[in-house]
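One protein chain omitted, others in place.
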Amino acid sequence: MFRYIVRRILWGIAMLFIVSAVIFLIFYILPSADPAVLRAGRNAGPQQIAAIRHVLGLDKPIYVQYLRYMRDVFLHFNFGYSYQYSVPVRQLIFNRLPATIWLVIGAVIIWLGIGISVGIISAVRRRSFVDRASMTTSLAFISAPVFWLGLVSLYLFAKDIGRFKIFDGQGSFAGASTVFEKAGAMLLPWLVLAAATAAIYARYMRASMIDTMGEDYIRTARAKGLPERTVILRHGLRSAITPIVTLIGLDVGTLLAGNAILTETVFNIPGVGRLLYQAISQSDLTTIQGITLFGAFFIVFFNLVVDIAYAYLDPRVRYS
Amino acid sequence: MRSRSRLFGVFLPGLLAVVSIGLAACGSSSNKSSSSGSSSSGGGSASSSAVSSEIAKFPPLVTAPASAKKGGDLTVLANGDVDYIDPGAAYYQPTYMIDLAVDSPLMGWPPNDTAAPQPLLAASAPTVTDGGKTITFKIKPNIHYSPPTGGGPGWSKPVVSADVKYAIERSLMPGVPNGYTTLYFADLVGLAQAQAAVKKTPTKAPNLTGITTPDSSTIVFHLSKPSSIGLIDALSLPVSAPVPAGYAAKYDAKTPTSTYGQHQLDVGPYYVQTYQAGKEIVLARNPNYTAGSDFRPAYLDKITVQEGFADENSAVRKILTGSGMINFDFDATGEALKLAAQQYPKQLTLTPGGGNRYIALNVTKPPFNNINTRKAVIAASDRLALLDTRGGLLSGGLATHFIPPGIPGYQQAGGAAGPSDLDYIQHPTGDMTLAESYMKKAGYSSGKCTGNCTVTMVSDNTPPGSNTAQVFKAQLTALGFNVQLHPVEHATMYTKFCSVVANEPNVCPNVGWVKDFNDGQAIIDVPFNGGTIAGSPTNNSNWPQLNDPAINSALESAKYITDPTQRAAEYGKIDDMIMAQAPAVPWDWDYETNVNSTNVIPVVNSFNSLDDLAFTSLK
Amino acid sequence: MSVGISDFSLEEAEAETGAVELVSGEIAARSPWELFLRRFREDKFAIAGLAFLLVVILAAIFAPLVCSLVGAPGPYRADQNALDIFGQPTGPSSAHLFGVDQIGRDVFSRVIYGARVSLIVALVSCVLTSAIGVVCGLLAGYYRGWVDTVISRTVDAFLAIPYLLLAIGLASACSFGNGCVGGLIKPGIPVVVAVITFTSWTYPARIIRGQVLSLREKEFVDASRSLGASDFRIVFKELLPNLTAPIVVFATTFLPQAILYESALSFLGVGVQPPTASWGQMIADASNNINTQWWYMLFPGLALLFTVLAFNFVGDAMTDALNPRSKRA
Partner (left out) sequence: MSIEERPAGAGPSGASANGAPPLIEVRNLVKHFPITRGIVFQKQIGAVKAVDDISFEVRRGETLGIVGETGCGKSTTAKLLVRLLDPTSGQIVFDGQDVGAANKDELKALHREMQMVFQDPYSSLNPRKTVGSIISEPFAIHGLLKESGERRKRVQELMDRVGLNPEHFNRYPHEFSGGQRQRIGVARAIALEPKLLVADEPVSALDVSIQAQVLNLLRGLQREMGLTLIFIAHDLSVVRHMCDRVAVMYLGKVVEVAPSDELYSFPRHPYTGALLSAVPVARPHGGRRRDRQLLTGDVPSPANPPRACRFHTRCPKAQEVCSQEEPLLELKSGHDLAACHFPLTEAEVRLRLPTGLSGTAASTNAHGTGQIADQSSSSSST
């Protein structure tokens, strides 16, 4: 188990190198704005641009730029300066991370709560009306693009423009100061972001639960005369939930890595996803690179967590 | 330079640096006489016709009402961030909103004065000697620095003249990427040597021998040419706000960028208390500021710039329906403008932005190297449809030439109607018959383009710029052209295509120019002076690449005209000369559409057409 | 697209091969195809979905005809008169069934033409993704050793890159001029297809590799080899036919994902470029004005929702029909 973890960690670090190199390359060949010209400003002379290019290290060959960058990252945890904001990228990301974490954590709680309970109910009442209705509804949520769902929900429920003024609207998170205000501002984004995922989890949970409930030990538990409730919650749930763990880890990882960008865009949440999108449109290479590394880190990290959790939860797959 | 994100699309927030590129305000105004702007203060007087009637419904205040009272917090909603919080590098009109409140350059602009800068850090107007080659300032005594941004030990010594010298010197460092010093301070003695020195040691501010400080309250500028007027104007820009070398040098030594901005010391009535890039800027009262030491009344207690309001419509709606809010770097456009104008007319102000938008036709390449083809394109263009992509006639005036309302030369160039002798600009919705006749003159016997009619167009990839491009594409297609439209990010559009001489496409539909000062030169010199093309192959602002000797020499000599009337007439004439070459389709004289909550009394500073934070108050 | 393709799990795929034999074991007389059809027909939602898809496909193919039938002006004509004095679009009317967009183009026509983009992107990227994934999975699973190491590690690395970031980067890299990879990937739909394929092939590759790893241990592979069969023959004639079920299951789950993916890219402005109509991009255009211009957001969104839903219904039914152990109702 220990060797396995160490190996996974080392491979994860190697992966960060590869990923950053790939991203470096892609954004290097992009026909994007020249950061030196951007920094220098409209009336800057060629001399001035050259000086800035030199200071930014943009006049060096790409591999030198990459190695320098990697050296700073791994030796000094320094992700460089944003071309766009002239502040350390690390600081930018840390500034934006709380909003994304707010978004993701709330959504995770909602989608787990809804997904798992709907999944269990559907599995227990298999082929009932409830089951069919919830599975069909879940398919509808899976089929709706999250950005459209967000816009529709704003149109219907936002306090400023909604037809039913229930939830805080776009951009309210930025101005929220207390925890309650923040949670209030996040409610609608949480629900929207959680919708599709909750639907997917419900379907998985249902499948997994049906599988589990067919196992011998469940029959044994029933035969012992345990109440059905206990059988389901104590015996069934525990092993049925194991495959879900994999999903949680991966989904949280990719969301933190910037995949919440669509939700952040629609609800105007100043998170990492939005920062990333701005950085891309600004050719802010150091910021892009920084977010990518952070994102890849999250993905690698959560993959690792998943593997370990999985080995812990299900002794059958324990690694040696 | 005034450019707000509406120029860059509603979808992408924070296109800051872009701004300094896009519509950088950069015309030099070195020879502008001190009275040249007086005819156009506020912006209404120079306008006429239907355009002025729309704009007149939403006039801005340019002085604080007598009833204005002290106190209260203001929230400024922003789409993106400032370009540079460091006053030495700031070059973005909304950033000037902050700089006007926190910095004290030698000279400054009260909201109601567009004619000439007034003394701010300077104790009085400068003394000009040596035939305009030596300028001497005395600075006010006992000015103290604010606590630094972000906290920490500050700088207790009072402001001395050497601090101003250092502020200008550091702006030559690559870590303080200032876009205008080399332009405005070009005639300063010792500039070239200083530039050479900084190239060698990029982490140390060079010594500018042209600036001397005989004593702690005196600073003297030595010029190689008698261009004192331009220099005095330039000293109203934030670059001359004092920066003590003893405090800042350690931050300036950082590579690749100076971190002084995040630890800056201010001397205005406010100071930058905290700065979180892309998120929030908090301005608080400067505890070390002596009230009444300059012309800024500073009513508000605290100003918070909240960034990240990517959707301008919702931000505008929030401002209109909320309390204690104004807008920062975005305009009310489209739906939001409609909402404000129809339901909250008292909370909307329209100010001529002193800028234009045009569609540049590359005159160096076929098919637009033929003047008749260009005239045909202008004749065919439905400029009202183009204007509709930005929100119709409330968003800007229908342009017929380049100098916009509010800038001397506008009337002389034809006013709202445009040059009367040019038939192709007379039809706001286009005239296909006329266009076809020009196409015939250009050699296309059918009146439509035949043969190799492929033209490339590089545009914004977000609305409204992308919409403008699509509408114009349809208009070109109607003339028989096969348009290949490449939408890219706004910044990329400039730095990789439209501003790179070798890469320039046939059509750049999303370009424009905004004044820095109220002067015709500031509008038409840089973007149409053919002499500038060769010197900036990758940073060219003459997008049509118009290089007409007559225009070039006219622009050159107009710089030295000091009589305001004569100067305005001359620039009006040059504007007409440019229009006669048909290098571009002017279609928008942009308005600044500022909105405020009901309890805010906004005062617009004509310097940048935005609300002046030091004059704005709450009811 | 927060969850992407995780909808399809390895476990599920692994159940497939087992299922194949079970199917056969149960009812020996019926061919798998008959069995499949019988199961599929039982699903009413799937039949409805199939019917809807048929309509969408026909509408996409005959888009010009559909537009002219209802008197719509087509997707590119900007009608200045349909804008008000603020340059704002007007809503549904007899002239414009679904209203017009920001520059006065007919939303109905654009929705119909948008179907073309969605379907073409989905189909082509699905075929390419499956093909690349299957070949890589086959090679990795069959040869193991360094081939497997290289492919599996590449897959791992791909999975560690935030895929939307990669997609945005690639899409911008290829969206200009002649495109990228020496003009092979041209701007527009080819870029979107390439991006989707590039970021998705790892999923079928992983699934297929897993399948092949267990399949290659079956004795019929040894049998074929002991007859002197070449690797090529073994991989494509022996193994591939046994992978039909997982491939079909993957493809049917992937099609709706690809449509959503395309719309997300277009929504972010890096997908299909204007003036070509795409549902995602229309929603993006509409997103700023949803308050007053609901029609511009609503109709492309509904088109997207119903199409994806129909694909999902059909896909679900196919998965079930191919996998009798399926846990769906």
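So that you can tell them apart, the chains are marked A, B and C in the order they are listed, and the count of residues begins at 1 in each.
In this text, contacts are C-beta pairs under 8 Å (C-beta built on N, C-alpha and C of every residue); 3 or more make two chains touch, one makes a residue touch a chain.
It should be emphasised that the depicted structure is a prediction, and the values quoted were computed from it without experimental measurement.
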| item | value |
| --- | --- |
| In chain C, positions touching the absent partner | 20-21, 24-25, 28, 218-220, 222-230, 233, 238, 241-242, 244 |
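FYI, only the chains that are shown with their structure count from here on.
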| item | value |
| --- | --- |
| Chain contact topology (line, ring, star, complete or other) | complete |
| Between chain A and chain B, centroid-to-centroid distance (C-alpha), Å | 39 |
| Centre-to-centre distance between chain C and chain A (centres being mean Cα positions), rounded to whole Å | 22 |
| Residues of chain B touching at least two other chains | 311, 317, 488-489 |
| Touching two or more other chains - residue numbers and ranges from chain C | 172, 176-177, 284, 287, 291 |
| Chain C residues within the chain B interface of the complex | 76-78, 80, 83-88, 102-104, 172, 175-177, 187, 269, 273-275, 284-285, 287-289, 291-293 |
| Touching residues (chain side chain A, partner chain B) in the complex | 31-34, 37-49, 51-52, 54-57, 81-87, 91-92, 95-96, 160-161, 169-171, 174-175, 265, 268, 270, 274-275, 277-278, 281-283 |
| Interface residues, chain B side, partner chain C - complex | 10-11, 311-313, 317, 334-335, 337-339, 341, 382, 384-385, 387-395, 429, 461-464, 466-467, 470-471, 473-474, 485-489 |
